[in-house]
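Every protein chain of the complex appears in place save one, which is left out.
Now for chain A:
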Amino acid sequence: MSEKAADLPEELQLLTEAHVKYIQSLDTRKDDYEYWLTEHLRLNGLYWGLTALHILGDPDALPRDETINFVLSCQHENGGFGAAPGHDAHMLSTVSAVQILAMVDALDELEARGKGNGKAQVGKYISDLQNRQTGTFAGDEWGEHDTRFLYGALNALSLLRLLDLVDVDKAVDHIAACANFDGGYGSGPGAESHAAQIFTCVAALSIAGRKDLIDTDRLGRWLSERQVGRGGLNGRPEKQEDSCYSWWVLSSLEMIGKIHWIDRDSLIAFILSCQDPQGGGIADRPGDMVDVWHTVFSITGLSLLGYPGLQPVDEVYCLPKSTVERVLGW
């Protein structure tokens, strides 16, 4: 594949302008019923949209001040963030809040305008959700445990430079208990391997500096088998391909240095065939309805594949590499 976007045939063109417009339009669709039904994902949605814009090379396409104000308006006294004002605090939206603030270089706003003790308050909310016996993390006070929350906690705490608030070794032990003989990881001990759970476990081990625990050959084999038929990736054996697995599978392969174990060109072609040329945005499969979730994870996948013109994405944090370098001081 040519390395210059302009030289590519029409079906291999990423419709950058249409996708930027699509993302900008997301918060203007208040006459759509669906807009209201999805308010519980608003802060996550902002993270997905903003990440996509950064990777597309248009980081200022959403107004920075409004973004920061909205994020802060979702915070609770205990330091956690809800998905939108009036929604309860939850790990997932709290992680999104930290990621958004990191991206727009506004983590210090937590000190200036955040609840309680600024960053430390957010750190406390997250670290209080760790079960110190098992190392796992709950999503909120009601106690659901999942490796998604463990990864989210390590991601946000490390961006806040507060990783020492939690027992990282215990968390690592728990991930080790989620490993399967095929090299993959499930949502908990005993659960079957699943590409998105693998991403959370491998990325958490990366943050903890314990990639030595990964069986890279078996895991690479399992992950590479996710590429099917037309070049798209699925999330588990015998399932249909779906553009969002471009992220979960590729980021995991990248973390273990085996992204060349899948066929790059057919995957790029598959992802691009999921675009909506009229309205912008990317769907799970060609012809389906687009949404911001599939849009961001397709674009970050393309970035990992080195699609021309895209900004590099960090495979562990799912943030622009430039953000991670700035925040972590690399």
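Heads up, the rule we're going with is that a contact is a pair of C-beta atoms (placed from the backbone, for glycine too) under 8 Å apart; a residue touches a chain by one contact, two chains touch by 3 or more; residues count from 1.
One rule holds for everything that comes next: contacts and distances are computed from a predicted model.
Engineer: UniProt name of the unshown chain, from "PHP domain-like protein", "DNA repair protein RAD51 homolog 3", "ubiquitinyl hydrolase 1" or "Geranylgeranyl transferase type-2 subunit alpha"?
Structural biologist: The correct option from "PHP domain-like protein", "DNA repair protein RAD51 homolog 3", "ubiquitinyl hydrolase 1" or "Geranylgeranyl transferase type-2 subunit alpha" is "Geranylgeranyl transferase type-2 subunit alpha", the UniProt name of the unshown chain.
Engineer: Of the residues listed, A:Glu10, A:Asp31, A:Asp60 or A:Asp212, which one is in contact with the missing chain?
Structural biologist: Final answer for the missing-chain contact: A:Asp31.
Engineer: Hey, which of A:Gly114, A:Gly135 or A:Gly281 is the one touching the hidden chain?
Structural biologist: The single option touching the absent chain is A:Gly281.
Engineer: Just one of A:Leu14, A:Val71, A:Leu110 or A:Ala138 touches the chain that is missing; which is it?
Structural biologist: That would be A:Ala138, which touches the missing chain.
Engineer: In the full complex, which bits of chain A touch the chain not displayed? Write them out.
Structural biologist: Contacting residues on chain A, toward the hidden partner: 22, 25-27, 29, 31-42, 44-45, 48-49, 82-83, 86-88, 90, 92, 95-96, 138, 140-144, 148, 151-152, 180-182, 187-188, 190-194, 196-197, 200, 220-221, 224-225, 227, 231, 235-239, 244, 248, 258, 260-263, 266, 276, 278-281, 283-284, 289-294.
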